[in-house]
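This structure is in structure tokens; I'll ask about it shortly.
The other protein chains are all here in position, but one chain of the complex has been omitted.
Right, chain A next:
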């Protein structure tokens, strides 16, 4: 029966309407968060003729395996002075993209801080991907690939190399994050269903309990009669 509902679920409850995911972009100032988003949503880099006024909140619609996904990408202010505001931004988000500049060791350190914080605040509810941005500046690299990937693995995040300038790795990182989020959402739903079933069963038993109370007399009488 559980299987049934599981199979049922995506098609029936789901998803004639689409799924909404909130993704936050975290990263120090000037690591290229905005460029990343612009490249992804508008396929433009450093372009003055972008149709949108702003790149701090963007929506993107995706169709993955017949499921409609609405991505809402929230840019955050990366300056150090706004660091403490992070929790307000990433509350209730489904995924986070942590961006660092491969030529800037500090920015990678920041990513580590953020991940620590995210883990503390949201536990494993959030899907994490790490983007080492500006790989077009490979020659100036200061954060070693190995370090970054090892770290990512250790915190259960996926690491990508991206460049908004040469449009490399951007589609991949968002797509990957989407799959991760879908997976997580499905899992959560399944958990929810299980718990629902459980609660449903308890509800059923509660009714029995309820019946039990008034009918104790009856049953005892019954017992006696037996």
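The working rule: a contact is a pair of C-beta atoms (placed from the backbone, for glycine too) under 8 Å apart; a residue touches a chain by one contact, two chains touch by 3 or more; residues count from 1.
Here, contacts and distances are computed from a predicted model.
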Q | Protein name (UniProt record) of the chain left out of view, among "UBC core domain-containing protein", "Rab5 GDP/GTP exchange factor", "E3 ubiquitin-protein ligase RMA" or "Coatomer subunit gamma" | A | "Rab5 GDP/GTP exchange factor"
Q | Per the touch definition above, residue among A:89, A:108, A:160 or A:174 touching the missing chain | A | A:89
Q) Considering the entire assembly, which residues of chain A contact the chain that has been omitted? A) 16-18, 20, 22, 29-30, 33-34, 38, 46-48, 50, 52-57, 59, 70, 72, 74-79, 81-82, 84-85, 88-89, 91-92, 205-212, 214-215, 218, 222, 226
